[in-house]
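One structure is given below, encoded as structure tokens.
All protein chains but one are shown in place.
Each chain carries a letter (A and B) given by its place in the written order, and its residues are counted from 1.
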Amino acid sequence: MTENGNNMVTIYVMGKKQSVPADLTIMKAMEYVGHQFRRGAGCRGGFCGACATVYRKKGSYKLQGALACQKIVEDGMIIAQIPFNPQEKKTYNINELKAEANTFLEYYPEIARCLACNTCTKACPQDIMVMDYVQAALRGDIVQGAKLSFDCLGCGLCAMRCPAEIVPYNVGQLARRLESKYVEGPTEHVLKRCEEIKEGKYDAEIEELKKMDKPTLQQKYNTREMRIK
Amino acid sequence: MNVAYYPGCTLKTTAKEFDISTKASAKALGINLVELPRWNCCGTVHALAKDDVMHHLAPLRNLLRVEEAQQSGIVDEKRVVALCAICYNTLKRSNQAFNSDSDKAGKVRESMNNEANVYSGQVEVEHLLETLRAQGWDKIQARVTKPLKGLKVAPYYGCLLLRPRGIGVDNADNPRIFEDLLKALGAEVVDFGYKQKCCGSYHTVHMVDVVADLSNRILMQAQAAGADIVATACPLCEYNLGNRQTEIGKKYPKFNGIPIVYFTQLMALAFGLGEDETALGMNKPDPRPLLRERGLM
Partner (left out) sequence: MYSEKQGLVLHPSPANKVFRDRVKELSGEKVELCFQCGACSSGCPMTQEMDYLPSKVIRMVQLGLDEALESKTIWVCTTCFNCEVRCPRGIDIANVMEALRQLVLRKKYDHIALDQLSDEQLRELPQVAIISSLRKLTA
């Protein structure tokens, strides 16, 4: 159906039937019909995880998860939002943590309840293998846990669906913190460069650059050494 | 021959010595154990309620991974070897439930419908003891370079290696498999009446007192029968009979400690493998003083 030459679709926002342009994201569509986001909106760029949304399509039993700022509306979508997930983020001091097998169990013992049912993976809008990183944490595999949870935004859809009441993204965060602090270790090249700067190794070069005129600077930039091809 | 190997969560964390010694001793026998890719926790306890579907997903997903590994050539057969007696029991029982209840199998398949493949039910679940028995005890004996001469070993089966009926690695009333292995390794086998009695299992979490009682009785019986050392195939039994000796000692002042090891560690020792591979320094209590005293280390 069209309205003003636009292709329109029917969606249900919190149960209320609405007609919205077909090319809008869920977030834009909700604003189109007059909702103002005070919660559940953030970067609008698919990165902050604030706009966790669940929906069903009319005629389908499947419950699906998405980010409202990224997902384009579809005809028959029945939408509800989950702007906040009730959870307890354990406090820990990264300097006091031990990169040991049972560290995950110590802070999040509920991971022992994981059923490997994969509901979390199915709920994830980022296509992350959530069950796999929780399982990695259960085995004390810090590296896998960090690697697999890398794209996690902490949107909370997995946590809301988990039958074992685990909050996977907290576990992933702990894995990434342990991995970068204790497995990767300090970023030597960055620390070294900071030292060099403090020692004044680049001072002369910077002074020279400050005095240069635009054409010379441009020429220098165009002929700079390319290290990463 | 590449065989799929399912270590289980505990062998990767608090029972690493079981994992290390298994890989080493299997390799020495020419069995190439390949750790199952993307395995997940089996769930440890078999879901006994008849209407349960969800708790079967964890073990059956692992068996699906075995099939996938076989299809992609990583392993040669649709067979998986488990070491932890609890994992073995759970994987095997869920497999049996899947194959005997088509209704349940259908529900399980539907719940795993976002997997790339469908589980056929054709994977065979085996415990390493069964793998060894199939090889032939004479082959095991042939590989022994340092027979465990004079070492009096009490084989402790525990519960889930033998029960319930239809799942066990051997006859639940009169098992011989563990004894046969120990004989092949040159050890002196000490049979004792409590070799199949429960150690208290998961009550070690919230009823430590009870575990101390049960484990004390088992160890006392083993010692009374003349054992120097107890061998086991389950990391929970090893914890209850080993680490919990501190609690046993507190409750029963007359208790004399006795070392507990995994059967694969004894295998590695008898095959003449080094300390890195027998991993005997990781057990509590430390079995090395006894083994050194007997000239076996």
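By definition in this document, a residue touches a chain if its C-beta (ideal position, glycine included) is under 8 Å from a C-beta of that chain, and two chains touch if they have at least 3 such contacts.
Quick caveat: nothing in here was measured; it's all calculated off a predicted structure.
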Contacts of the hidden chain among displayed chains: A, B
Full-complex contact with the absent chain, from B:15, B:169, B:190 or B:229: B:15
Identified contact with the non-displayed chain, of B:45, B:74, B:144 or B:297: B:45
Per the touch definition above, residue among A:13, A:27, A:73 or A:138 touching the missing chain: A:138
Touching residues on chain A - with respect to the absent chain: 100, 102-103, 105-106, 109-110, 112-113, 138-139
Chain not shown, touching residues in chain B: 8-10, 13-15, 41, 43-45, 48-51, 55, 84, 86, 159-160, 162-165, 172-173, 196-198, 200-207, 210, 213-214, 235-236, 239, 243
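Basically, only the chains that are shown with their structure count from here on.
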Between chain B and chain A, distance of the C-alpha-averaged centres to the nearest whole Å: 40
Touch list for chain A against partner chain B, complex: 101-102, 114-118, 121-122, 131-132, 135, 138-141, 163
Chain A-touching residues of chain B, taken from the complex the two chains share: 9, 12-14, 38, 40-41, 43, 54-55, 57-58, 61, 111-112, 114-115
